[in-house]
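First the structure, in the form of structure tokens, and then the observations on it.
The complex appears here minus one protein chain, its other protein chains still in place.
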């Protein structure tokens, strides 16, 4: 029974994994600025992108919502400038970049933002995160005759808002939000208002900025930077911020805290891997945390010593995901061991290459090879310390190790800037099921993983040091480490208690 | 006030004008056969096309609905064979071709079939026609918190079905249908059933066919012909036919008549112009009716006499829309006047050409010229009788007349195979508002229209003879002639009585 | 040996079969007008299209040649208006539509117009027809070190021009032309001149028109009509017309007759099928000839008599190719047999449909069915006389007959408006090899063809009457009837004498 539930949950969560959201209010260039914002959030989702604008039609004295969304990268979806300048007119906009899923051909309807018509006019929504109590709500709504266009949890919220008997749109949204659980950083656009809402645990990042007289919301501050907007503060966990004409006049956003929890549960993986190093996330500079992570890993798991007179130990990064952590690791390790060198041992090609299978060749191997090449000269005959951010299934790590070996290194030492991932994520991170997580597999203990990967040693950062790295400057904040610990801070539908280490199916 | 209503109605009706629908049940090639069916119905809508299939996933013991729809001709939307063979798997399918509208960029959501999820599983719908009481229903549903994805009336029916408290899907659909008024020929596909429903007045055509063990529904019989299916009978006005596994076993479709009216109100324009001449529509061969129309027009309005010894009167068709009627006109007229000749005076290019404006040139003129060219030799110095099907705004007729004049004909006599169009259509035909209908314009009596067009005479077929042509073999049947008479047989929302000759705004 | 030669010739000729050419000089809208001209010539080639313009760059005091060409219909190749308005600037242009070939992926280079650079500047060429002595010339040029970009005979002429030692471009072209044999209607554009050249036998049509101060050349007059240009006269067989600035001033085109033959050899198939009925071709109205062809066929091969009291004989056309001939046939036959009726028995869909194969279904059958449907009511139980233009392989005729039979006609009588095709064409018409021509097959005499097609009778027009139809008003002119007679009027490379009835391989 639990197995079935788990499958169900995985299916749901896989649909709405981590994404990028953006919103802007009171700017004649709303669509173009949203385009740039989404471009900056491209790393949060490459499968699809979309923008909705609210345009006031003077002649008809009403608002029209314009929408354009499609599969593909932001620059492809909006490759025709006319879409931004002519079709997406309006002074308010929300946008969305969507993470890759196993997309069936009909999944075009799942691309966000969603746009609907309800009694209060137009309504559009962009959501990053994952709701955890959708099944019951969905069943209830369907029983009452509600039609669903998509299989996403995000659509649910729109129905809840539309069905609310409350008077004002603010109250409707708050009532709708009171029904849902899970992780959500949401922008909602109505005819004349923009709302930013974040779940009480603050699982996903969400920030507010200002550009002249315009208000901006984005998943990460890098989306403020690109349009020259100033970072004001985060949308706080359990907060709904409203922007409307009055706010523009007063300059003061309206804020409501709809729920307070004892301790936030920010997703620690945003620091480890997902967010850009140039962003401020959870009110903390990502690159600083990542550097501390590298330092702590160096303290817990220093590089090996050289064996003879030659300087034989090199520390390399996996570009670009472990660049910053590698700097931290090396600078700390070099204090204790002046023989080591920091080197560029892997070159990454940023041209995305299609991979065509040849007889007798492995598709995934070619995929790694179109992305990475080794710099033989710095690896050959060296003890190589490779810093990587995480091991999920282990397949990519293995292919990277195989690639390194073509340079005939003396030894390979794998240092991971996170603890072993042993439990799936129900709050938006695209991890596979427990069975596929190599660190959770019964048939593979650490020694066996090492053997399977073909490395001379493997070391993970401890959860304790990871948390220390993340909370260094703000000890009061809290993090979700469910993927490492199995401790799920937010209730998941249909389960009274989630067993430590996740579901044991 | 009436003006506003009229505008509202026009806006609504312009969204859902005449279209083609198709459905098939119990065939492993459901998608490909639907593709061919839609290709045959292409003349009923060139803007967009779509197919939904119901696929039973054995391993998951559930049905999945696959969908593909897009702007463009059927052959473009389904240009990739894999869409039909791989993506659109399943043994039941419905399809739709959509008539051109002034499509805003966001109108992709308006393309049919619609596909939703409700408590009973999957649900998809294709609709030809136009509902006339949607405003009230829509308002009511929105007040109860229903979200609308589209601005079409077709979506309404889906909500009504989903919200029905009735037990069975048949009862739900019948309840939903009981709320709506207007013209509708509808295919509904559920996980395991296919429904064909037609409004009590039978405004739009709808037929049933059989292909081996498969049941087929289509707007016109030409869609049965292309897939070699046999025409069985029409879906009757006020009838709902259900096809499911039991029906396949028994070979007998289930039929329910949900409403009976005294007299049908078939759209007479299907005979005049819209349907294909090779179709059987309203249980009558279109080409036969069209030939009778031509004959009656010849009797009411014979060609002029030649003036001198040369055979100088030629009868020409406007290809391909008046081909059959011209044959009828000529064969009748020749009985009384052996001097006339039937000629091909206009050549139509079937390559659709984009029209690029040049300075000092009229776009519409170029459009006519990329479509038609004159055969000067048969027109020059002749009295030309041009048979055309109808005059709506008059602009195309004028451009055709201008084109003819390049051949320096002696005279031009315009014979129209329908009465003057003086009222808009609220049941699905894409006519403009009363103000744009040249025959309804206060500033243009018949003489003035003749002058404006630049012809030597103009003659319309009388409504009486038109009806006689259409009811020749089936005097008991009834037709809607609202566009000629202003007598609207089906109630239109918010109006107790529609004034004769329509709204006088 | 002859077999090999024949294969070689077929291969060559298949590359350059019948096409449409267009040229215009001295018009600021040269590209747009060429676009419209090519649109009118679309029936002469649907595989590819292209335009080259000559633009004078004032700032650089030189001419630039702009080019755009691609596979596809004219409206697709030029679907982006900017191509015509921005990219293809200039006051002179030539264009080309290309007939379908078995195009290898690399055949993009074969699309015309060709554009090259030679010592005299830019040079571009559009060619309709087929050269018959290319092999020797090509070998000679290659031996001298000439590179060929294409496998077409048209490129040859460009090399001959470039290599000419003559002073003026006129002389160079004339010298080049003196080397070639075969059928050619050619537009050549240089930096500041436009040339129109036609082979001495006048195999392919070629006309000159005037639009204000601009000179226009086109394969058929329908391309003059669409741009409102006046037809002036034909480019005469063996004539080269030059248009340049002086000509614009004087208003008088320069004309040189480079070769005179005793008797022209116009391709009679242009009248039977290829040219549009609204064109004037070989100084004769196509529709008039086609009507006479129909009449003569009726005299030679009248329809059958009805058997009993009902009017049971119907004459039908194959739309649109036999429309005009059918009118001629019927009007003549009706004089002698008042019982027959002219009917529309086949409806043609002008939406080009892709054909997807289903298991157990024939692709070609579906292709015919997506193009034609029968009007059962006028065929059922009738003696059907179907007028068609020609029988090549016989496969399409057979599929049409099979289609007709679905209506259960009493009898089917096939009347062909041309004699049996027994020999391939080396001058540009896309006929298959002798082995594939059903009328040339040893294993099929007329009786056997009748049986194979499944018709009750089959009749061809005699060559004598065909020629009479074509020369009715101009007895002095001559025609090539090689496909019917095997008498090849223009020498074909490597053969001293072509045997009557072609090569007997």
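Note that the chains are named A, B and C in the order they appear, and that numbering of residues resets to 1 at the start of each chain.
Here is the rule we go by: contacts are C-beta pairs under 8 Å (C-beta built on N, C-alpha and C of every residue); 3 or more make two chains touch, one makes a residue touch a chain.
If you're wondering where the values come from, they're calculated on a predicted model, not measured in any experiment.
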Original post:
So which of the visible chains would the left-out chain be touching?
Top reply: A, C
**OP:** Among C:118, C:258 or C:351, single out the residue that touches the unshown chain.
**Re:** C:118
**OP:** Quick one: say which of A:276, A:295, A:398 or A:415 touches the chain that got left out.
**Re:** A:276
**OP:** Could you tell which one of A:21, A:84 or A:123 touches the chain left off the display?
**Re:** A:84
Original post:
If you put the missing chain back, which residues of chain A would it touch?
Top reply: 29, 32-33, 35-36, 39-40, 42-43, 73-75, 78-79, 81, 84-85, 222, 225-226, 276-278, 285, 287-288, 319-320, 323-324, 327, 331, 341-344, 347-354, 356, 358-359, 366, 369-370, 373-378
**OP:** Spell out, residue by residue, where the missing chain touches chain C.
**Re:** 65-68, 83, 87, 104-106, 115-119, 123, 139, 142-149, 151, 158-159, 162-164
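Operating definition for what follows: only the chains that are shown with their structure count from here on.
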**OP:** Round to the nearest whole Å and give the separation of the Cα centres of chain A and chain C.
**Re:** 62
**OP:** For chain B and chain C, let me know how many angstrom lie between their CA-based centres, rounded off.
**Re:** 37
Subject >> Cα-centroid distance, chain A relative to chain B, in whole angstrom >> reply: 50
